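Remarks on the structure that follows.
For this depiction, one protein chain was excluded, whereas all remaining protein chains were kept in their positions.
Lettered A and B in written order, each chain numbered from 1.
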Amino acid sequence: MLRFWPIWVLLAGGLFLWGMQRSDPDRLQSVLVGRPAPTFSLPLLEPYRAQYGSEMGFSSDLGKPVLLNIWASWCIPCHTEAPLLERYHQKYKDRVLFLGVVVQDTEANALKFIQQYRLTFPSVFDKRGRIGIEYGYYGVPETYVIDRDGTILARHAGELSEAQLQGYLRKVLE
Amino acid sequence: MTAGLRLLMLALFSLLLISPYFPNPGLAQPRPNTPPPDFPPRVYEIARELRCPACQGESTAESNAGVAVEMRRIIAEQLAQGKTEAEIRQFFVDRYGYWVLYEPPFRGYTLLVWLSPLIGMALVGFGLWRYQAAARARARTGVAGVSDEEIARLESELNLNPEQRKP
Partner (left out) sequence: MTPGLLGGIALVAALIFSVIGLVVILLAHFLKDRRYVDSAKRISTLALLAGLVSYGSLTWAILINDFSVSYVAQSSSIENPLWVKLVTPWAALEGSILLWALIQTAYTWLVSLRVGKSLDTWRAPVALGTLFAIQVFFFALIVFVANPFGVVPNPPPDGQGTNPLLQNHWMMAVHPVFMYLGFVGLSVPFAYAMAAMVSKQYQGWIFETRWWTLVAWGFLTAGIYTGKWWSYEILGWGGYWAWDPVENASLIPWLFATAFLHTGQVQERNGLFKSWNFGFITLAFAATVFGTFLTRSGVIMSVHAFASGPVGAWFLVFLLSVLALGLGMLSRVSSEIKDAGEVKWKSREGALLGGALLFGTFAFVVVLGTIWPLVVEAFSGAEVSIGAPFFNQVSIPLGILMLLLMGIGPILPWRNTGAQVKRNITIMLVALGIGTLFGQVLGLTIGVSLTMGLFAYNLAAIWLMVSQGVRERSSSLGIPAGQALWELASSHRRRFGSHIVHFGIALAALTIAFSQTYRVTEQRTLNIGETWQTQGMEIRLLSVTAREEANRFAALAPIEVRSISREGWGSDGVYQTRLNFYPQMDAPLATPVVKYSLYNDFYFVLMQFDQERGQWATLKIIVTPLVLWLWVAGFIIAFGTIYILWPGAARVSRHQMTPTVGD
């Protein structure tokens, strides 16, 4: 066994080198990708009630792809992501439903955030993040791409770049 | 400063553990000013075996991250509904994968790690046994198997006690 020592050293080196070059070692995969998205219905935040009613959520009969974005007013990447989402919502609102889920936040702070970035896509309020757990979230922001049939195509953890968002939209609209 | 004002200050300070994406958000995650539910010991026993998704290095029992707090609440609710421990664990596995269990499943890739005590003992034991067999064989055949050079070296080493070794 000891005779093969170069092999053992190389194996250990290879394993650790591979482990170190991962861009984000803490990133978790989603087990829900490829599975039907959990359905839910939650109270909408006040600014959207006039247009969408008092409650909103995901159900399989929407017949439209959904971009579910979990956010909170205290998360910094959410602040940079919000204007981007708003722009794409304006562009795609007929073809894709942009739906925000506010987690672990106060309603007042969430409303202030919406006002600050003039968000027109609807957001529901999930005070303790229960729906987040249904989707297997582990931080904010997180974005779930759900296709027309209600299957989760992808989960994006962390801030979305414009290119990434375009990619997801292209994928879901194919 | 009045007590009320101090508590207000505290409220400003009081934040929960933050999202893993941003180690230092600088912005406060508000802590709800409603008391959490009471947890019987069973909740912590189950939570201890689940990994906290947000902080990753801690179990759900230890972590104060929002996700972990909510997971403890879910465990308590499901226990109250009469669910078994296995069912509760499965609930989290369905959402987070086997990653969430600190105890790896007894099959597939992680079966090997369960067998590691046996494998380790077999490997070390085999090494010891082979060594012993060789040493015994050499002892039986006497010093004939040892090269002259080695005998000379051993002798020189034995003859050199610490005092003599001083140059």
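Please note the rule applied: a residue touches a chain if its C-beta (ideal position, glycine included) is under 8 Å from a C-beta of that chain, and two chains touch if they have at least 3 such contacts.
Predicted model only: the values in this text are computed from it and were never measured.
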Q: Provide the residue numbers of chain B that touch the chain removed from this figure.
A: 3-4, 6-11, 13-18, 24-25, 28-29, 31, 33, 35-36, 38-41, 43-45, 48-49, 51, 55-59, 61-62, 64-65, 97-105, 109-110, 112-114, 116-117, 119-121, 123-125, 128, 131-132, 134-136, 138-139, 143, 145-146, 150, 153-154, 157-158, 160, 162, 165-167
(Q) Give me the chain A residues in contact with the hidden chain, please. (A) 2-3, 5-6, 8-9, 12-13, 15-20, 25-26, 28-29
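In the analysis below, only the chains that are shown with their structure count from here on.
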Q.
Report the inter-centroid distance (CA atoms only) between chain A and chain B in whole Å.
A. 30
Q) chain A touches which residues of chain B in the complex? A) 15-16, 18-22, 25-30, 32, 53-54, 56, 66-67, 69-71, 73-74, 94-97, 99, 127
Q.
Please output the residues of chain A touching chain B within their complex, sorted ascending.
A. 1, 26, 28-29, 31-32, 72-77, 103-106, 109, 127-130, 132-141, 157-159
